[in-house]
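Everything below concerns the one structure shown next.
The complex appears here without one of its protein chains, the remainder shown in place.
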Amino acid sequence: MTTQVVKKHMVVAQNASGRNMNVPIYRMKGARPGPTVYIQSSIHGAEVQGNVVIYHLIQRLKDMDICGEIILVPNCNPIGTNIKAGEYTLGRFDPVNGTNWNRGYFFDKEAVKHFAKTVTREESIEGIKQRFRAHLSNAIDNKLAEPWGLGLAQQLNLKLQQMAVNADFVLDLHNGPVSTRHVYIPEYAKDSAKLFNIPHCIFIPNVFAGALDEATFCPWWTLQESIKTNLEREISFNVEAFTLEMGSQEVIDFNEGNIDATSILSYLNAKGVLHECDIKPKEMQRLGVYLKDYKTLFTNWGGMVEYMAKPGQTVKKGEPLAQILNIDDLDTDNGSRTLEAPCDLIPILHFPSASVLSGTQLYKVFTNYKEL
Amino acid sequence: MTTQVVKKHMVVAQNASGRNMNVPIYRMKGARPGPTVYIQSSIHGAEVQGNVVIYHLIQRLKDMDICGEIILVPNCNPIGTNIKAGEYTLGRFDPVNGTNWNRGYFFDKEAVKHFAKTVTREESIEGIKQRFRAHLSNAIDNKLAEPWGLGLAQQLNLKLQQMAVNADFVLDLHNGPVSTRHVYIPEYAKDSAKLFNIPHCIFIPNVFAGALDEATFCPWWTLQESIKTNLEREISFNVEAFTLEMGSQEVIDFNEGNIDATSILSYLNAKGVLHECDIKPKEMQRLGVYLKDYKTLFTNWGGMVEYMAKPGQTVKKGEPLAQILNIDDLDTDNGSRTLEAPCDLIPILHFPSASVLSGTQLYKVFTNYKEL
Amino acid sequence: MTTQVVKKHMVVAQNASGRNMNVPIYRMKGARPGPTVYIQSSIHGAEVQGNVVIYHLIQRLKDMDICGEIILVPNCNPIGTNIKAGEYTLGRFDPVNGTNWNRGYFFDKEAVKHFAKTVTREESIEGIKQRFRAHLSNAIDNKLAEPWGLGLAQQLNLKLQQMAVNADFVLDLHNGPVSTRHVYIPEYAKDSAKLFNIPHCIFIPNVFAGALDEATFCPWWTLQESIKTNLEREISFNVEAFTLEMGSQEVIDFNEGNIDATSILSYLNAKGVLHECDIKPKEMQRLGVYLKDYKTLFTNWGGMVEYMAKPGQTVKKGEPLAQILNIDDLDTDNGSRTLEAPCDLIPILHFPSASVLSGTQLYKVFTNYKEL
Partner (left out) sequence: MTTQVVKKHMVVAQNASGRNMNVPIYRMKGARPGPTVYIQSSIHGAEVQGNVVIYHLIQRLKDMDICGEIILVPNCNPIGTNIKAGEYTLGRFDPVNGTNWNRGYFFDKEAVKHFAKTVTREESIEGIKQRFRAHLSNAIDNKLAEPWGLGLAQQLNLKLQQMAVNADFVLDLHNGPVSTRHVYIPEYAKDSAKLFNIPHCIFIPNVFAGALDEATFCPWWTLQESIKTNLEREISFNVEAFTLEMGSQEVIDFNEGNIDATSILSYLNAKGVLHECDIKPKEMQRLGVYLKDYKTLFTNWGGMVEYMAKPGQTVKKGEPLAQILNIDDLDTDNGSRTLEAPCDLIPILHFPSASVLSGTQLYKVFTNYKEL
C-alpha cells in the first residue's frame, strides 16, 4: 500500500527584488473516503522543528493507507524563515512593522451568527458543513480581494487559511523559545488532549486573537453554539484545530521529530484518517490547565539570568526559578540574587537569552494544573 | 514674567546591564490657576521632531504667563530611541517581540460604565472629574502592580499615562515615515481642529486600540455618553487628546520645530492656558476626513518604487502615484510601470524606502476629504 | 540599429529554505569589435538608484551601435536587498556576521608580482592581457573551490568578479547615505575623471581593501608597475574601474537615473564603446581630492542632529555644520548647540538619521579639494 504524494508550490509573497516567494504543498490522497487534514509548520520562521515532523509524517504516510486527504505545508512562511538578525532568525514578526506572523487569519463572528440563522432544524450536518465551508472560503476570497490591499502577514495568513478551510483537523506546528512540548486545545475538543503524546495541555476558550487554530475552531464552535441557541439543536461538527509546540525554536532534531510524528499519527488514527493502523496514544501523564492559569512571569528589572528551573520540571512555591547577576555589584552580597517561584508551578518555556530588559517574558508556567 | 521650569527624571525601564533608563520631565507651573496640559514626544523612537518642538515650547513658555500647569516629556521612550539596526532607528516596536510602543496604554470600558452609575444628577462637574481622575489613576496603579508583571511597552506606557491622567489636554507628538503634518482628533472635539495650524485632520471615533490619545479621550467620552444615557444629563468634560504627526521620522529641523511650537501655542492659548498671549490659529486651508476615509494602500507585489506623488499634494483618479522598477525585465516594456491613483486622493505619508515587499503600506491617503 | 539583449540568471546563494537566489545578467554584444564593459549595481542592498541607471542604460543602448560587449548586472546582491529591519533595508553588511558586502573580492599582490616575472620585453600587450586574464580567472576559480568553503559575502563577490575579469571598464554603482554624486577614481586613471558628469572625484591609490573597483584596478596597476620595475618597460593596459556613488540610498528617481545614464554613456563613448555616438562629457565644474583629504567626521557625543550643511555645498571654516539637541537640557542654554566646520570643506554625504550614538560618521567631506 503506497500513497502517492502530489507536490506543488504556491506563491505567497514577492520580495523586494520582485521575486516570487512560495511554499511547498504536499497532498496525500487516500484511496478510501475520510476526513481532510491540514498540517503546516514554521509560520514563525525560527520555529523549525515542525518541518522535520512533517518530513517524518510524509515518509511514514507514504506506506500507510489513508482515509481522506492530508495536506502538509512545511516552511509555510518563506519571509519569516529568511530574516536573519545576527546568527538567529527574526522569525516571529514582520521585520518591517512588528506584526506577529500568526495574528492575521480571518474570523468574523457576526457573519457566522448571521449564517447560523440560515440553518434549519432539518438541514443535514453534511449539508451545513458544505454550505458553511463555501461561506468561509468565499469570505476569505473577499478579504483577499480587498481593493486597497492587505498587509504582508495577513496576505500570507489568508492564503494558507484558504487551504485549511475544508479541513476537519488542522494542526499548526510551532515551537516555544526554550520549551517543553505542549499543545493548545479548544475547550470543546478537550477529549482530544489524550490522543497526542504531549505532556502539557492548555485549554483555550472560544476567543479569537488571530491565530490559525482559533480561526479554524472559532467559526465552527460559534456556529454550533448559535444553532443550539436558535434551534435548540445540538450539533457536533467534529472540526478540531490545535497549535502544537514541538520543543525549542532554532533547533531541529530528527529523532525527536520522528517521535513527534508518532504522536500526530496516533491522533490521526483515532480520528479515522488511517486504515488498519495500530498506532495508539501512549500511556503517560498528561497535565492540563485552563488558559487563565497559564501564566506569564514578566521581570520588572533588567539583568543577566541563569534559568535554573527547566521546562517541564515541577517547582514548589519558594523554590528557585532563576539566578540573576548584577554586574554593578559583583563585589557585594548583591552580586547575585535568586528569584523564587511565587506559587507551585511547572515552567513550560523560558526566554532564550540570558540578557533581559525589564518587562521580559521570563517564564510561561502552568499553575493550578490537573492530571487529565 | 518668567515661568520656572522644574526638571526631574523618572525611571521607566532597566536595560540588560541592569541600568536604569529614565525620561526627563519638565514641569512649568503658572502663577494663575488653569488647566493641566501633558505633552510627550518620541514614544516611537525614530520620530524625533517632537523633541525639537518641546524644546521650542519650553524656551518660549519660559517668557509667558501660564494659567495652570504644563508637563512636557521629550524622548519619552529611551529604549526605542536607542535601538539601531543599520543606520536607522528601529523605534516603532519592541525589538524583542514586535510590540508597538504606542499600544499598551490602559482603558477599561466596562469599569468606566460602572463608574458612570455612581454619578448622580446633582454631582458637580468638577466633583465628577476629580473622582474620575482618582479612579483612573488608581486603575493604572493596580495594573502596574499586576503580580505576574507586565511587558516592557506596557510598563512604559502606564508610567507615562499616570502623568497624563490629571491633564485636560494631552498632546502626543509623533512623525510619519515620509509625511506631511497631520493630526488625529476625536470626533467629539472636532472644533479643535481649527485651533492648530495643521492642514490635514483625521477624525476618530470612540474606539480604543491602545494609543495614548485614545486612552485619554475614550474614558471621558464614554463617561459623558454613559451619564447621558443613565441620567439624560449632558456634560462636556472638555478633556481633549490628540496625536500630532509633525512631518517625517528620522529627521529634526529647528526652524520647522519653532513653527510647530507656534501651532501648539495657538491651541493652548485658545484653551485658556496662556494669559494675555496673542498667538492665534492661522487663516489657512484645513482638510478633514473621517477615519474610515483615511485609506492605506498596500502593494500586492514587491519591487523598487519611486514615490511620485508627494505628501500633501492633490492627486486625481488615474494620475500617477508611483513608478515601479522590475529588475528582471529591464530590457522590455515591463522594465518599469506606473501605479495610478484609484480615486481622487491626497497622500499624507508614504513608505520611507524604495524597496518594498508585497503587502507593504505604500501610501496612506485622504479620500472623501472636506474643507473644514 | 538595434542591439540585442541576452538575459540570463546566475545563482549566487541559497537561502535558509534551500532556495536558489539569483542575479539577472544582461549582455549586449555589439556587431563591431571593441572593449568589454562590466556594470553592476546594488551590492549594498539599500543602494538602489544604480538599478534605475542600468534600466536607462539598457533601454538606450538597445538603439545604439556598440563596439565590444557590455555586461550589466542590476540588483547584484539578492540577499542584501531583502533584509529589512524596520522599514529600511539592512543592506550594507551580512546581517549574520556584519561582513560588508563589498569587501570580499579577490586580489593577491604577490601572485601578480610573480606573474609579472613571466612577462618578457617582447610579449605583446594583448598577449599579456590575455594571459593575465586567464591567470586572474583561474585564481578566482581556485578561491571559489576552497575545500573548506567560503563566507556568503565572499562567495557572492567572487562569482560577480569572475564576470568582470575580462572587462576593460568596470563600473560599480553605489549610493551614499544622504549624498551628492561622487566617484572613486584610481590615481593612474585620473584623466577619466573628466569623462563622467560627476562633480566630486576622489583619487585613490593602489591599495586593496576588498572592493570591486580595487580588485579590478589593483592587479593591472601592480602588473604595470612590476613590469616597469622588472623590464623598464612602460605599459598602459587601459583597464579602469570606478565606484560611482549615484546620490542617496533608499530612494530611486527615474529622471535622475536617466541623467546618470547619460554620464556613463559619455564615459563609454570616450572609451570607444559606442559607434557614432555624440554623447560628450558636460562642461561643468569638477572638484577632486586625494583619498587622504576625504575626511570622515565622527562624533564623540550622542544626541539628535539637524544636518544643516547639505551635501555638495561649500562650507567655510567656522560655519555651522549641524545643530544638536540635548534632551536633558531643553530648559537651559545647553538645550541646543552648533557644530562648526573645523576647516573649509564640502560635505559629500551625511548620516541618514537624526539620532546618533557617539562614534557616528556624521559627515564625509572634501578638504583641500582642487578644481580639475
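So that you can tell them apart, the chains are marked A, B and C in the order they are listed, and the count of residues begins at 1 in each.
Just so we're on the same page, a contact is a pair of C-beta atoms (placed from the backbone, for glycine too) under 8 Å apart; a residue touches a chain by one contact, two chains touch by 3 or more.
All of these numbers come straight from a predicted model, not from anything done at the bench.
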Contacts of the hidden chain among displayed chains: A, B, C
Selected residue (touches chain absent from view) among A:127, A:205 or A:335: A:335
Selected residue (touches chain absent from view) among C:85, C:202 or C:348: C:85
Contact with the hidden chain (one of A:238, A:323 or A:367): A:323
Interface with the undisplayed chain - residues on chain C: 13-19, 79, 85, 92-94, 96-100, 147-156, 295-304, 326-328, 342, 355-361
Hidden partner chain, residues of chain B it touches: 15-17, 19, 75, 78, 81-87, 89-90, 95-97
Residue numbers in chain A that touch the chain omitted from display: 5, 7, 9, 24, 26, 45-46, 48, 51-52, 54-55, 58-59, 62, 72, 74-75, 81-82, 84-92, 177, 250-254, 304-306, 323, 325, 327-328, 330-331, 335-336, 351-355, 357
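Just so it is clear, only the chains that are shown with their structure count from here on.
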Topology of the chain contact graph, where touching chains are joined (line, ring, star, complete, other): complete
Chain centre separation (chain B, chain C; CA means) in Å: 42
Sites on chain B at which at least two other chains make contact: 85, 92, 304, 327-328, 355, 357
